[in-house]
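Note that this complex is displayed minus one protein chain, with the remaining chains in position.
As written, the chains take the letters A and B, and residue 1 is the first residue of each chain.
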Amino acid sequence: MARNPYLPYPARLEETIVENDAKDIKTFRLAFDDPAGAAEFQYLPGQFAELSLPGMGEAPFGIASSPTETGRLLFSVKRTGLFTAELHSIEPGARIGVRGPMGKPFPWDRVAGKDLLIIGGGFAFTTLRSAIVYILDPANRSRFGSVLAVYGARTPGELMYRADLAAWQKRDDIGVHLTVDKPDQNWTQHVGVVTAVLETLTPSARNTLAIVCGPPIMIKFTLLTLSKLGFSDDAIILSLEMRMKCGIGKCGRCNIGSKFVCTDGPVFTREELKTLPVEY
Amino acid sequence: MTEKRIPQTDLDRLLARLRQRAAVYAPAEDGTGEVVLAALSGKESVTLEYRNFRLSPKALVLPQNQTLLCFKDGQAEEPRLPEGETILFGVRPCDARALLALDQVFLNGNPHDPYYARLRSGATVITLACARPMSSCFCTSVGGGPGDGTGADVLAVALAGDLLLRAETSKGEALLASLADLLSDATPAAVKEAQEQVRAAEDPMTPVKVDGSAERLRQAYDSPLWEAASRKCLGCGTCSFLCPTCHCFDITDEVRGGAGRRVRTWDCCAYPLFTLHASGHNPRPTPKERWRQRIMHKFRYAVENFDRLFCVGCGRCIRHCPASLDLRTVLKEVGA
Partner (left out) sequence: MTASHEIETRLRETAERLLGEKKVDLFLGHEKASLPLRTTPLFLTVAADAARLAWNPFCSPNLAVYLPRLFRAPADAREAKTAPPRPTVGVVLKGCDARSVVALIQEHQLPRDKLVLVGIACPGMVDARKAERVLGLHEALGAGEDAHGNIRAVVEDGTEVTLRREQVLADVCLECRAPTPSICDIVLGAAVEPREAHVARRQAEELESRPADARWAHFQQMMSKCIRCNACRQACPMCYCKDCLLDQTRPRWVGAGTDFSDVAIYHLARAFHMAGRCTACGACARACPMGLDVRLLVRKLNLEVEDLYGYRPGEAVDATPPLSAFAMDDPQEFLTEP
């Protein structure tokens, strides 16, 4: 009998890593109580899960770890409201429920042989971390062409996963360009918005898929730039955020037009989004 | 499938027999002059003199208030799901069809909803055909009909003095077989009379043009008519709560200490808070977006997803809206 989709897997918080200088973004490493649960939780980058705290309800978060990082389940959470504040305050060893994996991942079946352009802004880099770690894994790397990542934040202190970013920048099988709006005196890399960096780098659109995650305003301008660079609508992949409850396409809350962001998304191509009403 | 018959005077015996094996719901007066689909304890006076119930039977497969999880010491557990059968007697054809729409959402697709599945599989539906539709009924325009057996396990037609019964599913066949000693075969004349009664009931209904509604609504997405139509909407939730196909719900935790429950309750897309994000952004900020969403969901998105209208023409929303909004008027304006 199939598992009850409303019943979270029991898990525990193993470790908390503070990601940014403002200390309001933390990455949580979770471990399932039951190895059987861990084995069932098979996911691909781009998917999300609902984290559950009894009494506080649930909230959806993109999975920040890659399935290639066995035994490491990561979620990065920004403290914005009641639920996230509670998450930020719990200690290692505390119980958390995990429901998922949910949603459609990035279209890994389409990327074979393609070049990838990965663009992230601010806090939305979580599932992109998952994607990059997945791509760089030796078992996967040869499936993809060249990989170029552009990641922007307001200040150097707001960049997440700085250890990972530094390690990636040392590699020759991925290009990682970081940019900030406001540099500090130690910053030696790009300054300016992500779109400005794109326009400097002018990545080719030929045989390339672009994956874009970021705040609405960044997405808006990035799409314009990608159009200019010659990317067609079905070559641009986005991840949407919506208010969610059940996460399994039943409660109706996250629906946009005929789609549910939780089951038909959150990953959509620009072409798919254009058919939907602008209610997000 | 042969039609069976039972004299209406034997109805109480039939229901008593059914009560031996299941919880039975049947039309009965509730003490205020209204006929409701009541849980029978044996003391009610069952009647077949009614048009339709105010509340749709969806409450019996998707309760207003349903515990999803129990919490103890911070651990989540499944509640014990209800056991046993229910028999719903006297459901109208529109409401029976509506259950199939709910099945699309809760049973089809991956994953399916175990709470809904348990209540649904335990339910046997005995539909009672309509002899007299109301002026707010329009089931024939949305693929149904006053004698439509879709969604029923047994279809019943009340003639003068007799009740004709016909099995529509194997579940229904088994049910009628278990009642064989109470039933006799219906005469061809009675069957013909039943067919004529159904046909006569179809005539008075004013047709509503819904063919191609999905495409017309797609084109009318930005039409000014949504603003005009929705200005009257109070966001009161009556339409969604009474609608037999509306299924949107909210999930909340009710916990003190480490103990409590996670519960789902009916929700309504016409409520201002339905799509409100924690950031304060609301993709559907005014009644216009919300009312448009309601119509779009039922007459366009459901068609795109399930090839099925999520409206069965029961007319409850028209009859009970305190502002007397009528979605038939809107559909007509969109088609114009």
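Quick note on the criterion: a residue touches a chain if its C-beta (ideal position, glycine included) is under 8 Å from a C-beta of that chain, and two chains touch if they have at least 3 such contacts.
Worth saying up front: this structure is predicted, and the values here are computed from it rather than measured.
For the options B:Arg166, B:Arg300 or B:Arg319, the residue in contact with the chain missing from this view is B:Arg319.
Contact with the omitted chain, checked across B:Glu34, B:Asp185 or B:Glu215, is made by B:Glu34. In the full complex, chain B touches the omitted chain through residues 32-34, 49, 51, 54-55, 64-65, 132, 134-136, 204, 228, 231-232, 234-238, 240-242, 250, 252, 254, 263, 265-268, 271, 273, 318-320, 322-326, 328-329.
The definition used in the following text is that only the chains that are shown with their structure count from here on.
Inter-chain spacing, taken between the CA centroids of chain A and chain B, is 40 Å. Residue ranges on chain A touching chain B, taken from their complex, read 2-8, 10, 52, 54-58, 80-81, 95, 97, 242-243, 245-246, 248-253, 255-258, 263, 277, 279-280. Within the complex, the chain B residues that touch chain A are 68-69, 71, 74-76, 78, 105-106, 109, 111-115, 221, 247-253, 255-256, 258, 260, 262, 264, 267, 269, 274-279, 283-284, 289, 293, 296-297, 300-302, 304-305.
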